[in-house]
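Shown here: the complex without one of its protein chains, the others still in place.
Coming up: chain A.
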């Protein structure tokens, strides 16, 4: 039961909630998509996963590749929200990172989507999308 509620709120769409057949839950969840107060007993991990759609392992792999490519020292913090330009990558570095990700995950990134990548999180999301389509 806990897993069902977890998945439904993660996708945050009302259609999933209807599966529960409990009007009280429906009302609770529709009022607050990120309403951890009501359900914190059952879903303790939701707090950290409100906005991101990519798995943490994917993000970690992307961070690894970025770190190796830009030769960043270990203490330089690279998280989901760091932009490539802030980390010291010029446009050619960004393209190279995208090619490295292509090789690592076995995907093929389209031209337009590659242009729009500016943070680590966006890259991870794009990878997830392409992996799902395969």
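Rule of thumb we're sticking to: a contact is a pair of C-beta atoms (placed from the backbone, for glycine too) under 8 Å apart; a residue touches a chain by one contact, two chains touch by 3 or more; residues count from 1.
Here is the rule we use: contacts and distances are computed from a predicted model.
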| item | value |
| --- | --- |
| Omitted chain (choose from "serine C-palmitoyltransferase", "NADH dehydrogenase (Ubiquinone) 1 alpha subcomplex subunit 6", "Guanine nucleotide-binding protein subunit beta" or "Transcription and mRNA export factor ENY2") - UniProt protein name | "NADH dehydrogenase (Ubiquinone) 1 alpha subcomplex subunit 6" |
| Positions on chain A where the hidden chain makes contact | 68-69, 91-93, 95-96, 99-100, 102-103, 111 |
